[in-house]
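Quick one: the structure is below, and I'll ask about it shortly.
Of the protein chains in this complex, one is absent; all others appear in place.
Here the chain labels run A and B in written order, and each chain numbers its own residues starting at 1.
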Amino acid sequence: MSQPAAYVITRPRLAEWVGKLIGRAQVIAPRRAQGGDVAYDIVETPDQVAWDYSTSINPLKRFLFPQGDELLRWQRAGDDGLQLEPTYDETDRIFLAVRSCDLSGVLFLDRVFSREPEDVYYMTRRQHSTLISLTCSEPVEDCFCVCADAGPFLETGFDLQLTALSDDYLVEVGTEKGQELINQAEGLFAPAPDELIQARRDLEKEVEARFAEHKSYFAAALRKVTFDRVPDELWEEMADRCLECGGCSFVCPTCTCFLTADWQSEGEGHRDRLWDSCLYSCYTLEASGHNPRAQRRDRVKARFFHKLSYQFAKELETHGCVGCGRCIATCLGSNDMPTVTARIRRGAI
Amino acid sequence: MPHVLTTCPYCGCGCGLYLQVEGRRLLGTTASAGHPVGQGRLCAKGWHAHELATSGTRLRTPLVRRGSSLQQASWEEALSLVGERLTAIKAESGGAAIGVLASARATNEENYLLAKLARSALGTNNVDFSARLDALPGLFDLPKYRHLSLCTAGLDDIAAADLVFLWQTDPVEEHPAAAARVLRAAEAGVPVVEVTARRGQLGELAQISLAPRPGSELQLAAGLLHVALSKTEPAEGDSLAATVANCTPDQTEAATDVPASDVIRAGEALAAADKPLVIYTRGASLGPQGADTLMALSAFGKASEADDSWCSLLWLSSYCNFQGARDMGVLPYFLAGYQPVSEETTRAKFAEAWGAALPSEAGLPSWEMLGRVRALFVMGDDPVSSLPDVAATRQALGNTDFLVVQDIFLTPTAEMAHVVLPGASFAEKDGTFTNTERRVQRVRRAADPPGEARADWEIICDLSGRLGRPMDYASPAQVMAEIAELVPIYSEISYQRLDEDWGVRWSLDGAVSAERAGFGGEGEEEGPASVSQPAAPTVDEEYPFVLVADHSLGAWAADKLVVNAVGLRRQQGADRGEQLPELWMSRADCQKGELREGTRVRVRARTGEMDAAVHVSDAVHAGAVVLSAVMREAAASVLPPGADSETGVPVLRPVAVSVEKV
Partner (left out) sequence: MENAYLPDVVEIAAIRDETYDTKTFGLRFVEPARWEAFQYRPGQFVEVSLFGVGEAPFCLASARDGADTFEITVRGTGSVTDALHNLEVGAQLGVRGPLGNGFPFDEVKRRDILFVGGGIGLPPLRPLIWQVLNSRGEFGKVTVLYGARAPADLVYKDDLERWRARDDVEFMVTVDVGDESWTDNVGVVGTLFPKADIEPQATVAFVCGPPIMIRFVVRDLLSMGLAEEDIYTTLERHMRCGVGKCNHCLIGDKYVCKDGPVFSYRQMKTMMDPG
């Protein structure tokens, strides 16, 4: 790109710009819901964006790979037989002010769903998506993105990356799609002066130092899981602490297990795709009644093998965790990622 | 707002969740991070809550019986038929010939309105809900149990407790929000004492596991009281100490098979505890001697070091609005707020507000109502699935002249109805649920009901008009305003106040005293009056095992709100069609009988026999065999439904059986 890769926008102009984006596409941004929890959600006006949020209760996959999603419809029309019609979602979506960990989660899903054969439902939504991230300056109690190489600042993967710097936002361009958005917003952005770019670099260093206390011991866990060096008794003890809610799968930005379900009435129907969780006891139950992973211990082991083994890390370019910390908040038991990696490292509960 | 905050429609914990909406379509469910019950967590049911609303099996139009089949009908046809038939039956046989079952799963506003319709328009106090058996049954008939009739402790007391008893309950199966708290307490070193015939998952973390012979739980509770009380100086005229004076550890071992050393260990832990907490559910109350067992448990606080401000009993309901249904007067003896129908001043107050004279005779409880009323109106209740004696329930419903069922699915009860009215799910209407710890919380409309289905409160209002008592409410908020006027315990509740916070717990002290709420005074007796002989069946060579109906086990897999939520149905393994009932049996007994996983066995009792498939379990103690209580229909011949001798309430007693390979 020949144009400068960084811009500056003032706060008042930022709101104006968000207003323009809302006119152009569905804008999904952090928003305070009833009760005060912040969720990535559709915003209708710029003031609904919770710029000061720390973390959202939901990952972005809810919009790209929804919990319940229609795949196809059918009709049985007399002599014409069965007519099938796939259901694609081609809504233009701009994801605004998403945290670096969540954006990294989307990049992970990109790799999962673009493997042959491509998942056309995800890819269609993704092609109609623009990702505008917001760097983090304060770690949240539960998060550990530095260990997962997924924040607090990103080098690539975003279309635009915003950093709050005193009165202004620095805007880094990651893709041509991002540059397009800048170009379309005449007069709102100015090329970023060098001091501002330097200020962002200084901030990143300062912030990373603060994030460094938030740990998950991946290295030891990866090695031990890969080579099956975790004793069964330890899996067993972790299994005692799994209440099979599936919450970890559902809040995880990188989990993608699903099943399908059909509905039909009077000659027409549809097939939905629903999230599933590999920790559910009937996840591997076969029609014959045979269940290869009937033991909870084996399901816990399978989950963390998928998340942590080199075999998968090699294929998906990283282990299956972006350090968002949502599993810490949502696990009914105590099998969140940092606790599990720490247990595996120590070899004991 | 595309993320709609609402309350989970499954168990009585009442976790907060958001329904994710796009347009009017429900896309999913997210846990609320700030919610005081869920605290950012949900169980599998909660995570799938939207599925019950989006289910393709929802009722979409009214149905009217024509000949032997239910056929689609218009609202006008269905409701005018209901209006005409109920009016006619009332005219012929009086209001007492009509029964009304409301629901532990409908909102407070709907329960209030249906109770109002029953009393003001139909003129009957036959108002109840069959799921009431979830709690100590009959407790309103007998004043001495009344103080046990609601949960005085709260879920957060689990974190504050220094000793936790899991009394015949498996919170992992039944109340995961409570289980999460128990698990954290156990990990923090709080001793957990599990009392059960089938060790639950938390049993792995429990410090003491007690396995009384099924049917001897009262004797175990008395034994623990004996040990604990022997550590303290008996107070003057202490009737409790006298009651349990003979329940020594050795006597207790003889009565319960629990080793005396374990009785002493657990009893001493109780004596030393500052904040002991007993968590119990229907497993305890529906057992034999359930009422006396609960009386004994209610004395645990007194036997410990706890001071008077500490409530040591945490009862957990299995239904999202069990508490609210009772609060709203869905009871044969009370108007809303536990105000007795027998009191003239109370009746006068309601009569004035409702503009109708009210019947003064107490009505019949659900288990007596069936078969004795000519017409039955059922909203969201399912007696076929709730009452212990399935065959008798079906027979009684079959003999009912006119059965109306208002529900979101075609339940086994609805299949027998003359008219079926399609209601709205929790996701499609406004209202409130009151959780097991008396927290009144909002239920918010996030989507439209499917097809022609309507919110239950709208259906009731429509019907009331057809019965000559027009109800004119613009919204459930208005209904709540009326409730706040008439019901002291809800006097501080308004939608505005509920919106400002995560709901409001109605208070047992403060503005509304326990006495005013009808829970104090004469019901303050502590402990059972006496400790009778165990109700445990006698085993012998012919019938060497004790068969127990386990109310925790598999209860959700059979629930209509699970079966109709597709992802949840798969999660619960309820997808595999007809299966033989599973008989949980200890590994030792299986080895002895050369039984393997899935082996088909014949279970014989003195009263009959049934076939089952063996599940080899490390959680069941030798000598006991366990069957899910939801299998009671298949098991009716070996587990004959009986009635509690004191309360007359139906219960399932443990029985001696033999188990042989087929």
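Just so we're on the same page, a contact is a pair of C-beta atoms (placed from the backbone, for glycine too) under 8 Å apart; a residue touches a chain by one contact, two chains touch by 3 or more.
Keep in mind it's a predicted model, so treat the numbers as computed, not measured.
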Among A:K224, A:R297 or A:H319, residue touching the chain not depicted: A:R297
Residue in contact with the excluded chain [from A:A220, A:A261 or A:A342]: A:A261
Absent chain, residues of subunit A that touch it: 71-72, 74, 76, 81-82, 84, 86, 112-113, 115, 117-121, 123-124, 228, 256-264, 269, 271, 273, 276, 278, 283-288, 290-295, 297-298, 301-302, 305-306, 309, 311-312, 315
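Throughout what follows, only the chains that are shown with their structure count from here on.
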Separation of mean Cα positions, subunit B and subunit A [Å, integer]: 39
Parts of subunit B lying in touch with subunit A, wherever the complex brings them together: 1-5, 16, 18, 20, 22, 26-35, 40-44, 46-47, 50-51, 54, 56, 172, 176-177, 179-180, 183-184, 187, 201, 204-205, 444, 499, 502, 566-567, 570-573, 575-576, 598
Residues on subunit A engaged by subunit B in the complex (per definition of touch): 31, 33-37, 39, 41-42, 57-58, 62, 66-69, 240-241, 243-247, 250-251, 259, 261, 263-265, 269, 274-277, 280-282, 285, 287, 289, 329-334
